[in-house]
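Note that one protein chain is taken out, while the other chains of the complex remain in position.
Entry: chain A
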Amino acid sequence: MESEYKLLGGAMVTLALATATLVVLPYMQLADVPPSEGLEPYTSQQLRGREVYIKNGCVYCHTQQPRAQAQAPDFKRGWGRAPVAGDYFYDKPHLLGTMRTGPDLLNIGARQPSADWHLGHLYQPRAYTPGSNMPSYPFLFDIKEKAESGDKVVALPPEYAPVGEQVVAKPEALDLVAYLLALDRTYPVNPLPDGTK
């Protein structure tokens, strides 16, 4: 090849094809998908919690996309039905994830609705799930000699609680738990007729 213009022309055409198939067509196909019936917009506290989720990179170990029953036993594990595009209507940015070092979280709010469990689990995962390799998040909590009024004290199994002191959830921890509890897509949906899952 002796012309750089032909080279670049060709290179741009192939990239345009890739962009058309993986970005533009999905954009056109999905732009008008309405939110699933039964899906509530996030509250501002839940959105703040979502930011905490992003900030600490929860997405690198947890997916939010249970697989269909034909493919994997996700449903049997209690992770929920296969989601549809409308289930993610309010998700900006998307947090589908690519790793399951930990379990799928799309329906964690339905599966584990106890805020106290979540707070304790964030403070020390191994207090609730022996053998877990999830990081503990001590920086989302304060250790106080005595909790003040309005403080959310974290109830911990005695062997994991600091001696003579109390663990108090910081606002970030409360926001994060609010978001986790909002993760509930257990309402029924109908798959779209055009084969979109």
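By definition in this document, contacts are C-beta pairs under 8 Å (C-beta built on N, C-alpha and C of every residue); 3 or more make two chains touch, one makes a residue touch a chain; residues count from 1.
The rule we apply is simple: contacts and distances are computed from a predicted model.
Entry comment: the absent subunit's protein name, as recorded by UniProt, is "Cytochrome oxidase subunit I profile domain-containing protein", drawn from "CDGSH iron-sulfur domain-containing protein", "Xanthine dehydrogenase family protein molybdopterin-binding subunit", "Cytochrome oxidase subunit I profile domain-containing protein" or "Heme exporter protein B". Set against the missing chain, the residues A:Ser44, A:Gln71, A:Ser149 or A:Asn190 yield one that touches it, A:Gln71. Chain A residues in contact with the hidden partner, per the touch definition given at the top, are 1-2, 4, 7-8, 10-12, 14-15, 17-19, 21-23, 25-27, 29-31, 33, 54-61, 63, 65, 67-68, 71-73, 76-77, 82-85, 87-89, 91-103, 125-126, 129, 131-139, 195-197.
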